[in-house]
Each structure stands twice: as structure tokens, then as C-alpha cells.
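Up next is chain A:
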Amino acid sequence: MVADSELRSDKVRVTVRDLYKRFSQEVVALQGINLNVQQGEFVSLVGPSGCGKSTLLKLVAGLEVPSSGDVVRAGIDETPGSVGFVFQDAHLLPWRTVRRNVELLLEIQKISNEERRRRADQAIARVGLNGFEDAYPRQLSGGMKMRVSLARTLVLDPQLFLLDEPFGALDEITREKLNDDLRELTQANGLTTLFVTHSVTEAVYLSNRVIVISERPGIIVEEISVPFTERHRSLRNTPEFVQICADVTDALYRGMGETGVNKQ
Partner candidate 1 sequence: MKRISKRILLPLLIFVVAACVEPVEDDTISVQTDWFASTDHAALYAAELYGYFDDRNLKVEIRQGGPGIRAANDVATGRATFGLALPENIILAAAEDVELLSVFASYQESPIGLMVHESSGVSGIEGIADLSVQIFPGQVFWEVLKHETGISPAEIAFDGSMTAWAENPDWAVQGFATTNPFDARNAGAEPRMLTATTLGFRSYAGVIFTDRSFARNHPEKMTAFVAALQQGYADFLADPHAVIEYINRDINKDFLIEVGEAAAPVMQDLAVSADTESLGLGAMNPDVWNDVAARMLSAEIIRREVDAATLWTNEYLPTAQEQATQ
Partner candidate 2 sequence: MKRVLELAGPPLLVLVIILGLWSLAVRIFEIPAFVLPGPERVFETAMFESERLMTGFRNTLIASTIGLLAATIVGVLGAVILSTSRLLERALYPWAVVLQTVPVVAVAPLFVLWVGPGLVSVVLVAFIIALFPILANTLMGLVSTDPALIDLLKMQGAGRVAIFRKIRLPNSLPYFFTGMRISAGLAVIGTIVGEMVVGRGGEEAGLGYYVVFSATQLKTDFVFATIIVSTGLGIGFFLAMVGLSSLVMGRWHESELRRDS
């Protein structure tokens, strides 16, 4: 069963076909990747360090170019703001307030100052930071800065949402809170999301589908569906959840050339 978002039959689709990416003679990041992401899906990419999952995300984003094969983004008008990217670190502009940071990417578009401010304040509220519009980044905690980073991207109302290990630097509690917030944000609008993470539990918790990538040169080891429709904190402790995590972990080990826990 697929998650609860409304599937606007294939409205947005990302198709990756036979993708190869090499950086040099010796370094082949990705090998023969085939991947499909449907409208409204939340897909996670997990794999060991250096396996190319971030590279894959950047290829989908258009920040990198394939060595061979292609990335097809259907249903996305290629206007600015249609693809939102969130980095590992918040990368806020320290000389701007929260509001001005959120407004940053809107400034490139031709909208009025009032409209821009309105949308920014709205996004700030959505990530739970109202009251902090005039604060400066140095006054914020790590979790708050990440929320600003999310708001900055959300304010664009993107059709495709790409996140590269955004919560890696945060503590457990903040991370779980942000997981819930992110899930809510993406599901509320049927936002197609591609999410890269190290954390198996996080991937399983957030996604409809978890894609496991092997160590370099990266290939897809396995795609594991996540059947849960609801999310709540205690979900992480249920045996079904733990089993899925074990399956994912197993696939991870296989991708690193070691024998799995559950399978041979």
C-alpha cells in the first residue's frame, strides 16, 4: 500500500535511466542507476559514506551532469522555484535576519516586496519559527537554523523537494521533531520528496520507499517499500518498524560486500 497522499496520476515524475557518473579515471561514483519517483512520493536514499547518494541527489537537482544516461524530470515546469534543495548544513546568510534569509530565493523572482514578505512570514510560521523573524542566525540553535533552511526552500512552493542529510548535525530529540514536521509539510501538499540520509530509522520513518545504494561505485542494492500510513513517535518501537529497518540494514551490509543478518 502506498502512503496517504493524493496521487495525481504521474503528474510529477522523476526518471533516472542507466545513469553513470564518473569524476575521474579512478572514481566512478554511480553505476547504472535506474530509478523512478512518482508524484507525492517520499523516497529516501541510504548507503554508506561516499557511496554517491549525495551525487545522485545533485544529479536529480541538475547541479551535476551525468557522464552517461539521463535524468528526466516530467511534470515540472523548469521555472525557478520548481525544485527545492536543502543542504546538510543550514548555510544561512549570517548577515541577514531569519525573514530576509527566507526571502533570499524569492528575490530572484519578480514579485513585490509585500508579497515576498507575506510568503516568507507564512513559511516561517509553517516551520514553527514565528516570533523569530527578526533574529539573526547567530542567535539560533542548530535545529532552528535548519528550520529556517527548510522555510527558505518551502517558500518557493516547489514541485520537487530534494534534501541532502539535512538533520545529520542535530541531536536526537530535535531530529525526531523535525522528522515529524517534515513529514507533515510534505504530506500536506503532496510534495514529491527525495531524501538522502545515513540513518536507517529516519529513512524508514519518513518514507514511502527506501532505496539502498551500495558502496562506491554505487548501484541500487534494493528498493524496500514502507507500508505504514500513519506516523507517530512510538511507531519506531513497533516490531513491524524494526523489521523493515532490519531489512534495510541487511541490504546496506550486502551493498558493502558483507553477509546480511537476515538473509544469506
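How were these candidates chosen? In short, all candidates are chains of the complex that A comes from, given by their letters.
Definition applied: a residue touches a chain if its C-beta (ideal position, glycine included) is under 8 Å from a C-beta of that chain, and two chains touch if they have at least 3 such contacts; residues count from 1.
Keep in mind that what you see is a predicted model, and the values were worked out from it rather than measured.
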Touch-positive candidate for chain A in this complex, from 1 or 2: 2
In the complex, chain A residues that touch candidate 2: 61-63, 80-81, 83, 85, 87, 89, 91, 93-96, 104-105, 107-109, 136-138, 156
